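Quick one: this structure, given as structure tokens, is what I'll be asking you about.
For this depiction, one protein chain was excluded, whereas all remaining protein chains were kept in their positions.
Labels run A, B and C following the written order; every chain starts at residue 1.
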Amino acid sequence: MSAKDQRDDILGRARVKDDDALRAYYDELAEQETGALWTVANDIEPWEPTPKSAPTIWRSSSLRPKVLESLDLVKPEDAGRRVVFLRNPKRKDVSACCGWLFSGIQVMRPGEAASAHNHAASALRFIMEGAGAYTVVDGHRLTLNAKDFVITPNGTWHEHGVLEEGETSMWQDGLDIPLTNALEANFYAVHPDDFQNSNLPFDASPATWGAPGLLPAKETWGAFYSPLMKYSWDKTYEGLQNYARVTDGDPHDGIYMRFVNPQTGGHPMATMGASMQMLREGEHTKAHRHTGNVIYQVAKGKGYSVIGGVRYDWQEKDIFCVPAWTWHEHCNLDESDNACLFSFNDFPVMEALKFYREQAFPENGGHQEVTATA
Amino acid sequence: MSAKDQRDDILGRARVKDDDALRAYYDELAEQETGALWTVANDIEPWEPTPKSAPTIWRSSSLRPKVLESLDLVKPEDAGRRVVFLRNPKRKDVSACCGWLFSGIQVMRPGEAASAHNHAASALRFIMEGAGAYTVVDGHRLTLNAKDFVITPNGTWHEHGVLEEGETSMWQDGLDIPLTNALEANFYAVHPDDFQNSNLPFDASPATWGAPGLLPAKETWGAFYSPLMKYSWDKTYEGLQNYARVTDGDPHDGIYMRFVNPQTGGHPMATMGASMQMLREGEHTKAHRHTGNVIYQVAKGKGYSVIGGVRYDWQEKDIFCVPAWTWHEHCNLDESDNACLFSFNDFPVMEALKFYREQAFPENGGHQEVTATA
Amino acid sequence: MSAKDQRDDILGRARVKDDDALRAYYDELAEQETGALWTVANDIEPWEPTPKSAPTIWRSSSLRPKVLESLDLVKPEDAGRRVVFLRNPKRKDVSACCGWLFSGIQVMRPGEAASAHNHAASALRFIMEGAGAYTVVDGHRLTLNAKDFVITPNGTWHEHGVLEEGETSMWQDGLDIPLTNALEANFYAVHPDDFQNSNLPFDASPATWGAPGLLPAKETWGAFYSPLMKYSWDKTYEGLQNYARVTDGDPHDGIYMRFVNPQTGGHPMATMGASMQMLREGEHTKAHRHTGNVIYQVAKGKGYSVIGGVRYDWQEKDIFCVPAWTWHEHCNLDESDNACLFSFNDFPVMEALKFYREQAFPENGGHQEVTATA
Partner (left out) sequence: MSAKDQRDDILGRARVKDDDALRAYYDELAEQETGALWTVANDIEPWEPTPKSAPTIWRSSSLRPKVLESLDLVKPEDAGRRVVFLRNPKRKDVSACCGWLFSGIQVMRPGEAASAHNHAASALRFIMEGAGAYTVVDGHRLTLNAKDFVITPNGTWHEHGVLEEGETSMWQDGLDIPLTNALEANFYAVHPDDFQNSNLPFDASPATWGAPGLLPAKETWGAFYSPLMKYSWDKTYEGLQNYARVTDGDPHDGIYMRFVNPQTGGHPMATMGASMQMLREGEHTKAHRHTGNVIYQVAKGKGYSVIGGVRYDWQEKDIFCVPAWTWHEHCNLDESDNACLFSFNDFPVMEALKFYREQAFPENGGHQEVTATA
């Protein structure tokens, strides 16, 4: 249906003309904790979604120093986690970065360790810098190196730290805390011993579950989330390059791969997905929009994205978000090297609840008119 | 962990003491659309959920006359649908009945027909009274008899009416409109021909897919929702009685069965489940609580439920809701006949996103102290 | 590819001309327990399957008296089970009725009971006559009435008997014993106590799992086979009649429904499926063929089937088989009443292993030329 037919005065929409009798009726309904649907129907049944979040960019050049300042301001044992969170201008009420997704930047010094807890919200991390950092997830000890992707699923005990001999480390956290709260399903617990006690070799998870096309023949994994909990940048980048050799790429996302649970081929966690995409030298993708919210971090290179008609220039470690049902396209400004975007999203929710829809930008060769620059 | 340990001054919770330096820091963070997680962490990571909705009952004795009044006040072709909706006192902002679930009571006169539309929200109906009413779902024509349960899933064209020779008919609608809106995924369309044109025999869906333990051997059904779109009261009641003969019943819900997609054994739709439960003569169940919201309609009998310590007496056609993570138990006051409760819920969301949790009331033999009567 | 192209002298087939050198080579290969593939390739890679079984009918008029004779000849406690089995003329080596399926007719007197055993082979029964018979499957006690369908899956303890107050009872057994043996996977055990001890109410399984469109909300069933273990004739026949009201029927099988696991919509067991089909008054279906073997019992009425060009007339309680990839069609000779055919098959094997194929008879309006009558 074309937009011009999306009028509210046609058959099939609420178009009751209120009069005194109706207004009196509405008052009577209100006394019984009820209302007349036709007074709200067109509002609660829109023709299409209006995003609740604003496209926003958080640039590393200004944010990173501010995050580092926190090292001297609070201790992990007081803060719980020393995190500066990214607060969407239109989602301050729920502390969300985009949609119902939370994101923040966490920083830890060598020798620091935050105690273990668990929650019904799921979490993921994308490592930005440092050395010697680690996460322990239900006893699985994982080392955190730059540009690695790590999960800490719903209900797992987890804790983070940096070894004494390491370096100050920084990573982006992604959580579905706002969603979990909205769905009235959040639970929180601190570990009875403050810290997990584990003798598992470091990185046993990727060593066991991270071989391409191979799984351990006799190990079973009953959990709903991925047994592969860490996805190394070097393997991911190699995968993108191999794929680029044999594909034309996706018109909207270039060389676009998603992180998966190797036991199922599905998303690593039930509520959040994550992807890495490569924009080839000088590549400018076409615009599309879809339900679901996406938060990006630039893993490599420099370029810009046009989101809702506004141009956002970015470079490595910048973070930006694309709200639901908002047109967006990406451009790699480097003609001699690729650019890579890490992103995480709520697509697993959209897919499980059958809410995923996608549309290509139909005009102007697939490119939006740029009306402003952020 | 016992409640007494759920304090916010322990290791693992945010317990930073603000000072001038921190307050200045917070102001600087705010300028970059960021914040310090520890200032909101304990709020957004609660120990357990606090329900957003209030337990509420809508009694037929007072509401039914009010709904009937609407027959003379608006026409279906103006109202879209002639529905009085149930507005939870604490969820007026999202027009929800409980949690993210919408519910209303729809009424139509003989000869009336509301035009066809579709939306990304899913809908279900539980028929309250009347004769000759029908729904058409993607061309499947379904007759609506008292206490039947009918689905109109996400994306299907649907329309309702009452035949000229029928009687004024009333039913409860349940939809996930608030959820669909919260997830920024609602789409709406009116049918290009206003009404669907179908020659399918009435009730072909239950005739084809509604045999116990049998499915058509050569028909395929690719959709994610149930091909069985109508569940007749007589079969449902017979099923409950058969089951009652061989089970002790569930301690919290008595003889408790859920409506299923016969092709998968799962919920009929992706976002809403529905159940019918029978409380045997004089049965008083034990209290429990769980994530997920439930809206009940009394299908048969009289009794009461204790919800969050408050007693709600009910009889046939009364509607009440139990918000998430709220203690509740049910009692059939009739010592010589059973009572039946229809209910629908958002359990499919809780299950798909791995948010379902349940807890039995641990004290007092499983029964709450009644502190008030509604 | 048309049949005329299915010659073995074309490129892509083995067409080596043997000479002395090759013959010497073959001898040398044989010494190393090897051979030349091209000497057998065309045999082991046929253009299409050649059925291993002969279409066969076992008529109740002559077989039933013979089965009853066994009552006086052997006792259950000596025979294990008092069964006359149906031995396909071309499958005597594996004691199969058709393909890798076994079938037999079991008979028991009032007061008789056969002890409990289990095996890796799966079994099913279709009851032919009698009263007061029962089966116990892993403690689930099931009464057996005429034309009921009952399963005893792989690995379950099971035993049969007839109550003292019952009547001599007869049923058809179907098992995948030949398949289980061919796959070298058969195990057998006798129950340590000879008989199972169970207090479960009779027919708890259908009372719990046999409601249309409803499942118990809180019961879980972890086994791979159906929790619904008995499918009653009255419900099945009602299902067929309902379906017949709204469908044109399948061109090859009329009103054709399959028995399912209500938890999954799939087959009740992993290796055998079962169906009931109704041929409407005077209905004559079109011929087709498919991989997989089918054994039929006439549940109601009289008519004939044309199998591989031969006409087999049948009436109630007659049993006949259709081997894999053999053309077949059915005809109900009664112009004023329907006919019903129960059947079981190895379709679950064909489907799980991706071997199922089907073809409609392409000539003569879909009907075979009848070349003989059996």
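Keep in mind that, in the parts below, contacts are C-beta pairs under 8 Å (C-beta built on N, C-alpha and C of every residue); 3 or more make two chains touch, one makes a residue touch a chain.
The structure presented is a predicted model; accordingly, all values stated were derived computationally and were not measured.
Of the chains on view, those touched by the hidden chain across the whole complex are A, C. Only one of the listed residues, A:276, A:321 or A:340, touches the absent chain: A:276. For the chain missing from the display, the contacting residue among C:180, C:247 or C:297 is C:180, taking the whole complex into account. Of the listed positions C:170, C:207, C:228 or C:349, the one in contact with the omitted chain in the full complex is C:349.
Although one chain is not displayed, its contacts with chain A can still be listed: residues 200-201, 203-204, 206-218, 226, 228, 231, 235-236, 238-240, 242-243, 245-247, 250, 253, 256-265, 275-277. Although one chain is not drawn, its touching partners on chain C can still be listed: residues 1, 10-17, 21-22, 25, 28-30, 32-38, 40-41, 44-52, 56, 58, 62-63, 66, 69-70, 73-74, 77-89, 94-95, 99-100, 102, 104, 115-117, 119-121, 154-155, 177-192, 194, 224, 270-271, 291, 293, 323-325, 349-350, 352-355, 357.
Note that only the chains that are shown with their structure count from here on.
Using the contact threshold fixed earlier, the set of chains in contact with both chain A and chain B is empty.
Taking the mean Cα position of each chain as its centre, C sits at the greatest distance from chain B. With centres set at the average Cα position, the gap from chain B to chain C is 43 Å. In chain A, no position touches at least two other chains.
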